[in-house]
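Reviewing the structure listed below.
Up next, chain A:
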Amino acid sequence: ETLRWARSGDALTLDPHAQNEGPTLALMHQMMEPLVLRNPAGELEAALATDWSVSPDNPDVWTFTLREGVKFHDGADFTAEDVVFSINRALTENSDMKGIISSVASVEATGDHEVQITTKGPNPLLPAALPNILMIDKDWAEANDTVDVQDVEGGEETFASQNVNGTGPYQLVSREADVKTEMTVFDGYWGADGFAMGYSDIVYTPIQNPSTRMAALFSGEVDFIQDVPVQDLQRIESDPNLKIVSSPQNRVIFFGLNVGDTLVNGEGENPLADPAVREAMNMAINRDAIQQVVMRGQSIPAGVIMPPFVNGWNEELNTVPEGGVEAAKAKLEEAGWGDGFTVQLDCPNDRYINDEAICQAAVGMMAQIGVTVNLNAQPKAQHFPLVNGLESDFYMLGWGVPSYDSEYIFNFLYHTKEDLYGTWNGTRYSNPELDEMIKAIAAEVDLDKRDAMIAEMWEMAKSDTVYLPIHHQVLNWAMKSGVGAAVDADDQVKVKYFTAE
Partner candidate 1 sequence: MSALIRLEHLTRDFDVSKPWLNRVIERLPKATLRAVADVSLEVEENSVYALVGESGSGKSTIGRIIAGLVPASDGVVEIDGVDIVSGDAARIAEVRRELQMIFQDPYASLNPRWKVRDIIAEPVAVRGGDVSGLAERLLEQVGLSAADAGKFPHEFSGGQRQRICIARALASNPKIIICDEPTSALDVSVQSQVLNLMSDLREEMGLTYLFISHDLTVVQHMADRIGVLYLGALVEEAPRDRLFAAPKHPYTQMLFDAAPRMDAFGREVDPPKGEIPDAINPPPGCPYHPRCPLATERCRSEVPQPRMIGETRVRCHHAE
Partner candidate 2 sequence: MSDHQAEIETRRTPGRLARAWDSDLAYSFRHAPVAMVSAAVVLILVLSALLAPWIAPYDPFDPGSLNLMNGFTPPGQPNAFTQETFVLGTDDQGRDVFSTILFGMRISLFVGFSAVLLAMVIGVVLGLLAGYLGGWVESVIMRVADIQLTFPAILVAMLIFGIAKGITPPAYRDQMAIWVLILAIGLSDWVQFARVVRGATLVEKSRDYVQAARLVGRRPFSIMIRHILPNVLNPVLVIATISLALAIIAEATLSFLGVGAPPTKPSLGTLIRIGQGFMFSGEWWILLFPALTLLALALSINLLGDWLRDALNPRLR
Partner candidate 3 sequence: MSDPVLSVRDLVVEIPTRRGVLRPVDGVSYDIAAGEILGVVGESGAGKSMTGNAVIGLLDRPARITSGEILLTGQPIHRLQGEALRRLRGRRMGMIFQDPLTSLNPLLTVGDQLTETILEHLDVSPAEARERAVAALDEVGIPAARQRIGSYPHEFSGGMRQRVVIALALCAEPELVIADEPTTALDVSVQAQIVALLKRLCRERGVAVMLVTHDMGVIAEAADRVAVMYAGRLAELGPVRDVVTAARHPYTAGLMASTPDASRGQRRLRQIPGAMPRLDALPVGCAFHPRCDRAEPRCRQTPGPTLSACDGRAACWFPLGQPKEVLA
């Protein structure tokens, strides 16, 4: 049976180490596999490694036992040297995956089916970094001159960007970028019996325009779509042939505020530097209204910029500020900004679910407490440079945590912006104490102690209100009623778990 699958964008490449990007990885996960997989439930599951453990005498060394009898699509055996090759490839300069596994110092094959990974310091979370590091065949890569990850400036395209030789459940039949990718089941798949494997073939078509995508589902031209516009859920539900599967997504949406001394877009004192003002703005956001109207219930109001499954999460942190407009106004008055002020909100319009509409709603909510907000909604290619270039005072950002650990959030969003840390901190927020702790938890092997530190850090971070959390996105997949899909918090489709009726 064939699964006709559509979503808004196509994979950019088939080279597993060239792009760390959702749709790209989602497609490749059908054909290639990592050592450790995150299953639809969000748990780590053995994939190409059957077992892994940290060396009792050296916390820097991890040993992975590899699955035996695994074959690549071309028939070659999967061995330790492929793992060494793949991980080293992922660590090369042109690889986009090197950031995820930057803690890896070296990889060695210690047997045909065993590898040792040495980290730069103790890294209790190494396995959690591996689910997107996919394995390819060393000999195949060498034979096809595709040892290096593609370098766009280098001029030539690489073989790996168009071809796949993985160990995954499906193998590539044909691919036209942006048009159609066809896959068929791989006969020699090691897990053929262990997974549902409801479909023998997959036809993957990107359909950019949401209306067209929906039309394709309604008219029966596709079986399964991702990126379902929230407003269309109701109609899908009411259609007896269709159904929705949803789950909270590993992505939290929030606003960032410039807490520096001056505004980028505007003159005079920066009102946002005052925590009370930020607090007032946080109170002014009516998360319930956004949830009910803009998101049509397809979101979970957030009080902290951390998805619920992440290590460090607790319900209490997620409480949203009470008070509403009146309290917010009072607070603003108290802070000396009773007359309001003007600020620009930068917002993407093609990145998150209803991103523009949320920002628009926020403009209205801010207006109610006297803050005039100019909305600048634009494509992501123009939005994100503003955030990273510290050129925005008030911006929207969404954050997913592939490692499922708070460290990731602190690292990127709260640490003072430096070369390696605070990369996505567009707020100018700098808390030396917090920075210290961020570095400390990275090396902390005692998990209980580490969790305690994380809780403390969240306390500090939350009280400073640098970010205004909005909601956790809810993921919706729509499909024909016959499709048995297991929804995945990372929006990562793994067809091998699908059943077909």
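Picked so that all candidates are chains of the complex that A comes from, given by their letters.
Structure notes:
Just so we're on the same page, a contact is a pair of C-beta atoms (placed from the backbone, for glycine too) under 8 Å apart; a residue touches a chain by one contact, two chains touch by 3 or more; residues count from 1.
None of these values were measured; they are calculated from a predicted model.
Comparing candidates 1, 2 or 3 against chain A, the one that touches it in this complex is 2. Taken together, the chain A residues at the contact with candidate 2 in this complex read 210-211, 214-215, 218, 229, 231-232, 234-235, 264-266, 286, 289-290, 292-294, 344, 349-350, 356-357, 360-361, 363-368, 373-379, 382.
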